[in-house]
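The complex is shown incomplete by one protein chain, all other protein chains being positioned as in the whole.
Labels for the chains are A and B, by order of writing; each one numbers its residues from 1.
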Amino acid sequence: MNESGLSKAVTAGEPPAAAKRSLSATIAKFRELGLLGFILILMLAVQLRNPSFLTLENLNDMATNTAILSILAVGMMLVIITRGIDLSIGATLALSGMIAALFVGQFPDLHPIVSILLGTAIGLVCGNVLGFLVSKMGILPIIATLGMMYVFRGLTYMASGGKWVSAHQMPASFKGIATGSFLGINYLILTAVLVYIVAYYFVGHTRTGRQIYAVGSNPDSAKISGINTDKILWLVYSIMGGLSGLAGVLWVSKFASAQGDTATGYELSVIAACVLGGVSIAGGVGKISGVLLGAILLGILNNALPLINVSPFWQTGIQGAIILVAVLINAIVKRGVDRNNLMRRKI
Amino acid sequence: MEMRLIEGKKAFTWKGFFLQWEWMLVAIFIGINLMNMNLSEYYWDYNSLRDATMSFLDKAFIVLPMVFIIILGDIDISVASIVALSSVIMADLYNMGVPMPLAMIICLAVGAVCGLINGLLVVKFKELSAVIVTLTTMIIYRGIAYIILKDQASGGFPDWFSFFGWGYVGGIPFILIVFTVFALLFGLLLHKTVFGRSVYAMGNNITAARFSGIQTDRVKVIVFMLAGLMAAVTAIFLTSRMGSTRPNIANSYELDVIAMVVLGGISTAGGKGRMIGAIIAIFLIGFLRHGLGLVNVKAQVLMIIIGLLLVFAVMIPKLKRNKAVNKGS
Partner (left out) sequence: MKRMKWLTACLSVLLVMSLLAACGSNGGNNAPAKNGGGSEQGDTGSKEKRKYAIIFKNTGNPYGEKIMDGFKTAVEELGYEAILKAPDQPTAEAQIQMIEELISQKVSVIAIAANDPDALQPALKKAMNAGIKVLSLDSAVNAASRITHVNQADPELIGRTLIQGVSEMIGGEGQIAVLSATSQATNQNTWIEWMKKELEDPKYSKIELVKVAYGDDLRDKSVSETEALLKSYPDLKGIIAPTTVGIAAAGKVLTDKGLKGKVQLTGLGLPSEMAEYIESGVSQWMYLWNPIDVGYLSGYAADALVSGAITGAAGDKFTAGTLGEKEVTADGDGTQIMLGAPFKFDASNIAEWKSVY
């Protein structure tokens, strides 16, 4: 089948082959086209149902609510690319958020940047523990992160002493982290954009970033070709931990409350955002743009479901159906793109 | 990462026999029992231990096929939702007039169908990993359960139905007897049949397995279907334990099941592990929880202990192997 296609292209002469190549070249460059198209159609459908969806205020709300998810999704992408998984991010988020909140309660006059650094530092510590377990101890990521998830969550409850940290115990400067804005753009959105820019550069344009893909693609050949796989694995989990810590502070500031059970089960949403965005669980594959789209899709769902005014008992089912359609479309489009790529190969 | 060696048949040594993962689990199990006996006078009591098994064995049914799935290198996180959906459908049908035995059979059928859908999606869309497929179906199955029952509970089952979760046969809990039977069946299936060998082969190298004549698609679908079926079995026992059902039951069961499987020595990288390990792990975690619960350990401390147990249990043999590897090279 492929041979006949190729020979047709060769015998038919230059112009038709060139035309076919340029179209498939554009599609091939953008594997996430299926997902993007689906998102646009979805947004249109919701807008038809409730015209207040595509308003500036709602879009701003949606972006603010999705910012934290998208920050975490970047970290998770790096972990999944290395054939790993991190189930502990919800617990790390809760732990760092809780400690940061308790800290600002004790020292309300410090600049909020201190609490952000504190939260991120705690997240980094958690991530380092995971990195150590996975890389040096060789424990499978699913076990290491599952076990540490329980540990971090338990520590969160113990740190909180069974209490919540409430809004009146947080100084306005702390709460302003999430509500303040710069040049009209909310800090959360700015942080997310910043994280994405840094991640895009790191992943696509630095040696370490490329090495992460190598380790995930084929760990054995990566090691043989001189890449320090241990260091890469450790790094990846530390980054995830740091981002979780940052997200923890942002979360607690946004909701002006720190609870022991904050973000329980959130890791599943983050993983969903990644795999929706085309990150392969088998490792070695994943793009920042895809992850961003995946997070956006989930953000839209969370925002739009209450707006379309269906019975709340249908919300879960509709959410699942939409995700299923998105996943299938992405798979089919990817299948088509891969087939195009195969046909374009010159043997 | 370690190089994966294909394990050939090694010569039998007593040292080799006892240094296996499963024996270490047994050692930890004995250790936990000693600790529990020391902590609470109520632990080492036949009734207490016997009733403890009834608490944790309901989710143990799912562990059995999950071993297969993880050996294959896949995963199924929709099992908890399948429990909820099949339970909800069973209760709803019964309350609409369907006789209970028939409702129970339909419950099993629903579970099998859900598993079948999972399996078909996984094999038909090879671009998708099992994670994303079962993540999606997890949401959908739970969603359907909510659509059916909304905010109501459904129950009022006949008196004999409580026998499943609470009954004894000759002093032994019924659930324990049923579990033992299933455990034997699944153990035999895994270790003594061609089907079981196929699963191991596929877990090690799926392409090689396909080219050596194994019907990989069919094996996968069957394995996922078994998971769905056993989830429905769990649904029957859990519903019997609770006497009623709602769409939100079996919350986070999938995490508990996966923890039991990986603690049992079944590697999520695929191709390794034995059924007996998972079975020991079930009782290990179950009795640990029970024992600590008898001294009313706070939930947060219990979480930390279980988390550390998981990590340390996996870490210790690695420590040994790392030392050996370093010495050898």
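Throughout what follows, a residue touches a chain if its C-beta (ideal position, glycine included) is under 8 Å from a C-beta of that chain, and two chains touch if they have at least 3 such contacts.
All values reported here derive from a predicted model rather than from experimental measurement.
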item: Residue of B:Thr180, B:Thr193, B:Gln215 or B:Asn251 touching the missing chain in the full complex; value: B:Asn251
item: Candidate in contact with the missing chain, chosen from A:Met137, A:Leu307, A:Ile329 or A:Met343; value: A:Leu307
item: Residue, one of A:Asn128, A:Ser257, A:Ser289 or A:Asn340, that touches the chain absent here; value: A:Ser257
item: Residues belonging to subunit B that touch the chain removed from view; value: 19, 24, 27-28, 31-32, 34-35, 38-43, 45, 47-48, 51-52, 54-56, 146, 150-151, 153, 155, 162, 165-166, 238, 240-252, 289-290, 292-305, 308-309, 312-313, 316, 319-320, 323-324
item: Hidden partner chain, residues of subunit A it touches; value: 50, 52, 55, 57-58, 61, 65, 153, 156-157, 160, 162-164, 166-169, 179, 255-257, 259-262, 302-303, 306-307, 309, 312-313
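Heads up, the rule we're going with is that only the chains that are shown with their structure count from here on.
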item: Distance from subunit B to subunit A - Cα centre to Cα centre, in angstrom; value: 29
item: List of subunit B residues in touch with subunit A within their complex; value: 1-3, 125, 127-129, 131-133, 135-144, 146-147, 150-151, 252, 255, 258-259, 262-263, 267-269, 299-304, 306-311, 314-315, 318-319, 322
item: Complex contacts: residues of subunit A adjacent to subunit B; value: 87, 133, 137-140, 142-144, 146-158, 219-220, 223, 229, 260, 265, 268, 271-272, 275-276, 280-282, 311, 313-321, 323-324, 327-328, 331, 334-335
